[in-house]
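To keep things clear, I will list the structure first and then write my remarks on it.
Note that one protein chain is taken out, while the other chains of the complex remain in position.
For chain A:
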Amino acid sequence: MAGNSVFAVTVFFICFRECLETTVVVSVLLAFLKQTLGAEEDRPTYKKLVKQVWLGCGLGLFICLAIGAGMIGAFYGLGTNAFSSTENIWEGVLSIISSLVITIMGAALLRVSKLQEKWRVKLSKALEPRTQHHTQGSKRARIKRWTEKYAMFLLPFITVLREGLEAVIYVGGVGLGLPATSFPLAVVTGLAAGLLVGYIIYKGGKETSMQIFLIISTCFLYLVAAGLFSRGVWYFENHAWNKIVGGDASETGSGPGSYNIQQSVWHVNCCNPMFEGGGGWGIFNALLGWTNSATYGSVISYNLYWICTMIAYGLMIYRERHGVIPVIDPAMSRVKGYQEKAKGFVLRRPTRDETASRWDS
């Protein structure tokens, strides 16, 4: 949360990811339709169903945008200034949450090709049983027939709606401390990037270049997340410093008195990403976690973040190559379980498994 008033990086990635996931679902659907109804005599049905898919997408998108706009409008209508007295704590907490969110999303992004596979399986599960009920004529069957008839509408509609609402809740939670002006560009570019990548997947573009793109973007994501994590700790320290000084230390600008010399690792009297918009340094801060006033806490947490990342990825590599790691793997999944619970609690986000199972049954 860089105080960047133009581009909210976190928001961009949330939109990117949710959009990508939706696109994957839609692309799987379209591919499915093309496969099953590819013959010339099915042409009208095919066209009708494709229309349904796009209608579902459109309607879902429209509803989410309406709800999202309403929610964000409400947030800012209530006035985020209510938080300003504890702004540093608030921003610190949000920075760390965003950092964790990006970290988890980043790992998922690297396996996006498997996402496609997962949805293909889910779709076939969802569609197959219903075709069997087709011949029966009971009341229940009529409803089922209706759902089946419009499955090609309902599926994308619900997927878009769900992913969209998820994005809205994420963005709302993460973006509370951000200026409203930083939203539109991030949302639009995030959606655009998601669509682009989804389209590339749909078109079955070169898997190698696709994966390289994903690796680069994930590295980038982790740079942002590391910066956010360090920033979060920095905010806590800044809060403590403001408490000592008895005012907002950044009022004094970038110079002496704006930081605690006893905690300082480096301090340059320029390039302050927080002061008067920050200019280019604000973006530098948002992308790489730059600060003109590094503290022991912020430097240590930055390095700690990367060390943890290395350990986690090292373990994941090990697991892929050698299977389940004895002692550590069960512990990891337990921790992830907690993480998921915590995330669900903080962001009030329904966990994926619940929704997925609702759909499956």
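Keep in mind that, in the parts below, a contact is a pair of C-beta atoms (placed from the backbone, for glycine too) under 8 Å apart; a residue touches a chain by one contact, two chains touch by 3 or more; residues count from 1.
FYI, contacts and distances are computed from a predicted model.
Undergrad: When one chain of this assembly is omitted, its UniProt record names it as which of these: "E3 ubiquitin ligase complex SCF subunit sconC", "SKP1-like protein", "Cupredoxin" or "Mediator of RNA polymerase II transcription subunit 18"?
TA: Missing chain, UniProt protein name: "Cupredoxin".
Undergrad: Which of these, A:Ala66, A:Ile317 or A:Ala331, touches the one chain of the complex that we don't see?
TA: Only one of A:Ala66, A:Ile317 or A:Ala331 touches the chain omitted from view, namely A:Ile317.
Undergrad: Consider the whole complex, including the chain that is not shown, and state which of A:Val50, A:Leu195 or A:Leu214 touches that chain.
TA: Looking across A:Val50, A:Leu195 or A:Leu214, the contact with the absent chain belongs to A:Leu214.
Undergrad: For chain A, enumerate the residues touching the unshown chain of the complex.
TA: Touching the chain left out of view, chain A contributes residues 104-108, 110-111, 113-115, 117-118, 121, 207-208, 211, 214-215, 218-219, 222-223, 226, 244-246, 249, 252, 256-258, 260-262, 264-269, 294, 299, 302-303, 305-307, 309-310, 313-314, 316-317, 320-321, 333, 336, 340, 352-353.
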